[in-house]
Each structure stands twice: as C-alpha cells, then as structure tokens.
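Missing here is one protein chain; the remaining ones are kept as they sit in the complex.
Right, subunit A next:
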Amino acid sequence: MSHEVTNPPPPRPLIGRERLAGLCLVVFGLFALYASADLPFFTEGGVGSGLLPRALSVLIILLGIVQLAICWREPPESTGNWPIRDMVPVLVGIFLFALTIRGFDFGSFKIPVLGMAVATPLAIFCSGMAAKDARLVELLIFTVVLSALCIALFRFALGLSLPVAPWLIGY
C-alpha cells in the first residue's frame, strides 16, 4: 500500500471505461427489471404501476447493449485511479453524522441522541482527515470553530429545530 507516490501508472484496463459503462447500464437495467417484476403491467383503470418501470428497464438494457456494440472494437481506455481510500473518511464522517444526530436504534444497542454538538464535529473532523495535506492541529481548531458557527447559524439564527445537545442542555 504505497501512499501517494508520483502518480502510479494506471493499471492496464481490462474492460475499459466505455465498455464498463455499457456493462453497468445492462446490470442496472436487469436489476431494475428484477425489482419491478412483481408490479402489474396493466390494470382495469389503464396503465398499471409496472408499465413505466419495466419499459424503462428494458430500454436501458438495450442502450447498454448499443453502448457495448459501439465501443467493442475500440481499444480500452482506463478509468484512471479510484482513490477509494481517500473517500472512506468522508463517508465515515457522513455516516457518523447520521448515526449520532438523532440517535440510532440497532436493536441490540442504541446510540443516544447526541445532537449537533457531537454530530457536526465528527463529520467535519472525519472528512477532514481525507485530505492528503491534512494538518491535525489546524483541523482540530477548525472543527471546533466551524461546529460552533454551524450551531449558531442553523439552530439559533435560522431557527431550525435541530437537536443541539440534549444530553447536556436539554434541547
């Protein structure tokens, strides 16, 4: 796992961008077809709830095949690097925000309502760690200041009814 080398050469593409795009369309269409399989095509009153979704799925599959046919002979082009590792901290930040802002019930254990006072700094700090040039102290200070600003702006200045810190101040 090399960390930020001077642009590692993209791996030789197996499928190539355009073919992958076509393939994705086919898979997406098939999935939608499966998802809408139980819906009626026509009902007595006219069009059933399944007509449009299924017609669209079939069209998307066809377009995927067209796309595959168009680019079949062309040399595959790489999609470039997929920096999944850089994206994970951002996603973690978003999910932590969602889990803590109003609490979450997993059945076996519960996350209490922690409110903006916890959720916002978590989101800012976690996602901030995604930057390659992140500086810890700077990010910490920024997190505290921006969280306070967010609470002041959204809760107090704009009056949205967001939980701030029920465990501490009761709302």
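As a convention for this text, a residue touches a chain if its C-beta (ideal position, glycine included) is under 8 Å from a C-beta of that chain, and two chains touch if they have at least 3 such contacts; residues count from 1.
What we mean here is this: contacts and distances are computed from a predicted model.
*Asks:* One chain of this complex is missing from the view, so tell me which of "Deoxyribose-phosphate aldolase", "Putative tricarboxylic transport membrane protein", "Ribose import ATP-binding protein RbsA" or "Fe-S cluster assembly ATPase SufC" is its UniProt name.
*Replies:* "Putative tricarboxylic transport membrane protein"
*Asks:* Looking at A:Val27, A:Leu59 or A:Val144, which makes contact with the chain not pictured?
*Replies:* A:Leu59
*Asks:* Could I get the residues of subunit A that touch the absent chain, sorted low to high?
*Replies:* 17-18, 20-21, 24-25, 28, 32, 35-36, 39, 43, 45-47, 49-50, 52-53, 56-57, 59-60, 63-64, 66-67, 70, 79-83, 86-87, 90-91, 93-95, 97-99, 101-102, 104, 116, 119-120, 123-125, 127-128, 130-135, 138-139, 142-143, 146-147, 150, 154, 158-162
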